[in-house]
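Shown here: the complex without one of its protein chains, the others still in place.
After this line comes chain A, so read on.
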Amino acid sequence: MKHAEIAVIGGGPAGLMAALAAAEMGAKVTLVDRNSRLGGQLVKQTHKFFGSEKEYASIRGIDIGRILATEVHKNPNIETMLNSTVVAYYPDDGVLGIEVEEKKWVKMKAERIVVATGASEKYLLFENNDLPGIYGAGAVQTLMNEHGVVPGKNVLMVGAGNIGLIVSYQLMQAGVNVKAIIDAAPSIGGYWVHASKVARLGVPILTSYTVKAAYPNEMTGALERAVIWRVDDRWQPVPGTEKVFNVDVMCIAVGLSPLAELLWQAGCKMMYVPELGGHVPVRNDNMETTVSGIYVAGDVAGVEEASSAMMEGRLAGLSAAKSLGYDDGTYEEKKAEALKELENLRSGPVGGKIRKGLAQLAS
């Protein structure tokens, strides 16, 4: 049985920051990630990030991932386990079950755990939604930005949140034609600057539209045509408003939901908060869940921007280390700083939904 002072599960923006913060306090950290390299979703984010200098604003996600991963790798307090998927938590003795390189089964007992497992993509119900050529936005980004493969020639993007807008821009950069971006909501959910970026490339954004059906090519069986229709103010489709797009790719970007399986296994109290993407763990302002010693950070704690995920990670890492007695006298100050930064990031109009969700979670 392996032993760890602090196990951080997930090496995305939240997990990387948690590991670095805990190590900075002097704790020994084991960072576990299922991929072959650290960074989580950062490895495919080719755009420059928002936020302030504290969250590496104006630096591309791919570069932030590299910067943080390099710091982690050279930190003597952090051990990294790659190609390692935490698939189980046994609440009776607090042991983690880890599948390593798809062949070894490793058990690990950690004194503290930071769960930073991120989120998974939501999907959309419509006729033929399983045709080849219909992708989640994450898959399109992985193909294109990690492996240099374009998904097709003509794309209908479904979802005008930040992910839908950003992936549309990246598709256009790769020479793929985005025919339109549609969203069932009456207004654009993503940042307007992202919307303006694709608008001036000539990509139309159609709000109050949803997918009616997809149709395959008779020979290949792959997507050939998509039909959309308008929804009214009660989200009901309006017959007669159909539009047809000849596309070989449909990209679904309709939101994320927290990857909280480990938290369920651990018996953490969960609450359904739509504003945060689904079931999220109840926690205190140290990011500790209702199960003592288990902390959370990033999208698993509520789907939000990477900048907030980083700050939550820092907070969780600092607090987990502190609870083990690691504090050189700077803890309170560093915690207050991270809390203040989180408050700043969430204080504006675009943070309204998150604030509402967090208030519900705290009640």
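Throughout what follows, a residue touches a chain if its C-beta (ideal position, glycine included) is under 8 Å from a C-beta of that chain, and two chains touch if they have at least 3 such contacts; residues count from 1.
Keep in mind that, in the parts below, contacts and distances are computed from a predicted model.
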Protein name as given in UniProt for the chain not displayed, "Two-component system chemotaxis response regulator CheY", "Sodium-independent anion transporter", "Putative dehydrogenase" or "4Fe-4S binding protein": "4Fe-4S binding protein"
Option touching the unshown chain, where A:H194, A:K212, A:R230 or A:K335 are the choices: A:H194
Selected from A:P204, A:G221 or A:G267 as touching the chain missing from the view: A:P204
Interface residues of chain A (partner: the chain not displayed): 47-53, 57-60, 172-173, 175, 177, 186-188, 191-207, 305, 307, 344-351
